[in-house]
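This is the structure I have questions about; it appears just below.
Every protein chain except one is present and positioned as in the full complex.
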Amino acid sequence: MSVKLLGERIKRKEDPRLIQGRGHYVDDLPLCNMLYLAFVRSPHAHAQIKSIQLEEARKMPGVGAIYTGKDLDGRLGLIPCAAGIEGLKIPDHPCLALGRVRYVGEPVAVVVANNRYQAADAAAKVEVDYNALPAVVDMDRAVAPSSPLVHESLGDNMAFVAKLEGGDWKAVEADASVKVLKQRLVNQRLAPLSMETRGVVASYSPGEDTLTVWSSTQIPHLLKTQLAVMTGTDEARVRVIAPEVGGAFGSKLNVYAEEGVACFVSRQFGQPVKWIESRRENLMATIHGRDQIDDLEIYYRPDGKVVGLKCRILADLGAYHQLLTPAIPTLTALMILGSYNIPAVFVETKGLFTNKMATDAYRGAGRPEATYIIERVMDLVALELKLDPVEIRLKNFPPPGKDIVLATGVSYDTDNYQKTLKKVLTLSSYKKLRREQARLRKKGKYLGIGLSTYVEICAMGPSSRMPAGGWESGTVRVEPTGKVTVLSGTSPHGQGEETSFAQIVAEELGVPYDDVTVYHGDTNQVPMGIGTFGSRTTAVGGTAIYLATQRIKRKMARLAAHKLGVKPGEMVFRDGKVEREDGSKSMKFAEVVGEAYFAKQLPSGVEPGLVENFVFEPPNYTYPFGAHVAVVEVDGETGEVSLRNYYAVDDCGRILNPMLVDGQIHGGLAQGIGQALWEEHVYDENGQLLTGTLMDCAVPKAHQLCWFETANTETRTPVNPLGVKGVGEAGTIGSTPAIVNAVIDALQPFGARHLDMPLKPEKVWRILKQGPAQAA
Amino acid sequence: MKIEGSWKLAAPRETVFRQLMDPRFLARSLPGCEKLDPLPDGSYQATLKIGVGAMKGTYQGRVEIVDALPPESFRIKVEGKGAGGFVKGEGKISLTAENGETLLNYTGEAQVGGVIASVGQRMIQAAARQIVDQFFAAFSRTLLPSPASSTPSGGAGSPAS
Partner (left out) sequence: MIPEPFEYHAPHSLAEATRLASELGEQAKLLAGGHSLLPMMKLRLAAPRHVIDLGHLQELRYIREAEEKIEIGALATHFQIESSALLNEKCPLLADTAREIGDPQVRNRGTLGGSLAHADPAGDWPAAMLALDAELQAVSAQGERWIAARDFFVGLMSTALAPGEILATIRVPTLPARSGDAYFKFRHPASGFAVVGAAVRVKLSEAGHIEQVAIGVTGVGAKAYRAADVERELVGKSPTARRLVEAAAHAADGVEPNADLFASAEYRHHLAAVYVRQALERALEKARA
């Protein structure tokens, strides 16, 4: 093929409009007669609602209506949870609180007004009388029998207990050389914090009896089904559109109360209704991520071989389940062995209700926790045995290229962990770094070098293992003019698939890249879909498009062959032509398209037109892997950690566009580093959210980071014909442990073994203050 | 949040105790007090406009004095809410006679919720201290005609050592 597109650094189709501020987000949508919503939210973590007084608020100018939980009871469905876990307790989750509030920020009432200012002013006049109740905040206490209960009717705070056990524990116990190391790791709560907050416009047209919803979402099709059910609308009359979405990181892979309420109100008034989340609401009432306590028992031999891992996970689920809340920690269990062949595993996961906002999918969703655990495990054992972190990893990697089933039951699609590790060691001049570290230590300067050799699970996923289908649909339509329209059931929101999907189709069809336009996010345009999450969009959605394109090619080859009097199998697509490999017989692409649409001489059995759909069902997940090296400097006086270098070698399978891969890795690294060093979303002992604004909630900023040196190895996956694995979460998953390992490494002269994240200067300073460790 | 401190007041313990129990003096001393009405159960209904600097809000609430042991000590319960959220606190105030003057020690726990809790954590402790100090400074002025005679022990608003 003459124009090579796949594998090239093609600039993003999305960027000109986004950079110039010409994209359209939910809040940019002007509709006539729009009404605005403002929510009254609980200031209490746990309280009984004694009474709600609306008189004053109703008198405010521009107020159309005010609804409370009682008004919606029985008229608007509950917020759905799709996670399927045996024995899972699912408490009722109404869109507006009924009788009780269970977290700070829970919506209690909604004001409908002519503009957002009037709505806000009236909401401030709604008087709610609460009877405060003791809050469940701390997980260790939440499991105690004496704990107050988040949901009394459920009997305790335990939403589920799941166990995963595998391998030969008897052999571990029988081996007298095996030692045990115990460690507790805390994986703190985080706010996903997308640049664009959530927002929804719902517009019910009484004449047509249709409900159109614009929402800043990752899952327009799933949302359509859920909103139809919640509002009791015929699903064929519901249309969901995800316009430009300014980031999500998993937080918009959900169905939220405000979306349901907006639809309900629009149906009541027969007018469009808008709600745009404020940053404060975003921090308290959009799902949070992580929040686990992991108690580890590590079984290892003196040679560094880890032979068994036990982990008891306490997962803070918050007060109610959102769409996938309880499923997230179960991914931690699944991936807990990382890239190591540890022969025995035991994981017990307890999902707990607390009086906090729900946790759910946040970039990585359960896998960053798993990777953090196993990568800390490796360093803890290395420290115990005085081994280099490289050595311990090499000792525990499986041999490359052998299909193995891990003790967790997981079998990876491809692996060559030695290769990525070797590459990152070269890239970072690892040995030189170690020498520099030794030199600096003598001068009282503390350089830390941290490693992480992760594997993640993505391209979600085989439908048999997904809560609501893991397939994806792709449609390719060649228009009568020869331009190409691509429809994807995924819902990219910044990742750049308008570009990569166009690359796939243009290269396959041999047409100019600019002739291909990708659409997504409108349920009336895209026949079916699941959405964008779990690093699935290219591997599953891109594959669907690739396969739909093959169908188009087969049809066009048949049309051209028919016209040219050759065999369809001889046709190739290149340079805007459909022709024989040797060029002897050739038709212009547009001519073949004309054949399809004018339909004058179609071969028998061929339908007119050129539109093909493919729904791809992935046979397995994919398992990208990588090796990262972080280099940090610790200020010996203040404990402040600064990032000096970061090296990332990632294997995400075949690379369609290196620039997009870099972009995903860079952003992912920033988020993972943020968790290690700065970010934490904190509730106090009464369940009050303390990090309620960006004054305290520390998102990483460019100036706090360093230049990222990235590289790749490309091991194609056999799971899909494109050979791509997914890269959306890799950076986040790989980087957090690399940083923590680096800081602990820097603190070796002080005998540090572990510190919980974020590694705030004060924590590090307290280690420094203890003074140098006595040489053992 | 824990709040504690001490003030030295230039009046005998009995006077200090009596005036602390007297709503007229309290109303004059409570920062931004707009209303302090006794309720039948012995507690007071209060409207206070309090805050620091430009951050001021009106809070409605109840103040209750319990376990009064004249002239030694009493406990005070405060509960209020306003646009900025809610405050709930309980404290103990004890008076020690010192050469005709009084050393007042206070210690308490306060719980803050809503907006102030989620945006103000870096300042809340200092703000609480400032408001308490304002109260005692004003209160000490009600004790005697000369305001100069009362000073906080150990510098403005320093805790009991």
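Read from first to last, the chains carry the letters A and B; within each, the first residue is number 1.
As a working rule, a contact is a pair of C-beta atoms (placed from the backbone, for glycine too) under 8 Å apart; a residue touches a chain by one contact, two chains touch by 3 or more.
As the structure is a computational prediction, the values presented were derived from the model and not from experiment.
Checked against the full complex, the one of A:D15, A:D73, A:E173 or A:E762 touching the unshown chain is A:E762. Contact with the omitted chain, checked across A:V682, A:A711 or A:L755, is made by A:V682. Taking the whole complex into account, chain B touches the unshown chain at residues 51-57, 83-84, 115-116, 119-123, 125-127, 129-130, 155, 157-159. Mapped onto chain A, contacts with the missing chain fall at residues 116-117, 120-121, 124, 278-280, 637-638, 640, 677-678, 680, 682, 690-691, 693-699, 704, 760-762, 765.
Criterion: only the chains that are shown with their structure count from here on.
Taking each chain's centre as the average of its CA atoms, chain A and chain B sit 49 Å apart. Of all residues in chain B, only 81, 83, 85-86, 88, 111-115, 117-119, 121-122 touch chain A in the complex they form.
Contact residues on chain A toward chain B in their complex (touch as defined above): 43-45, 104, 124, 132, 280, 283-284, 684, 686, 688-693, 695-696.
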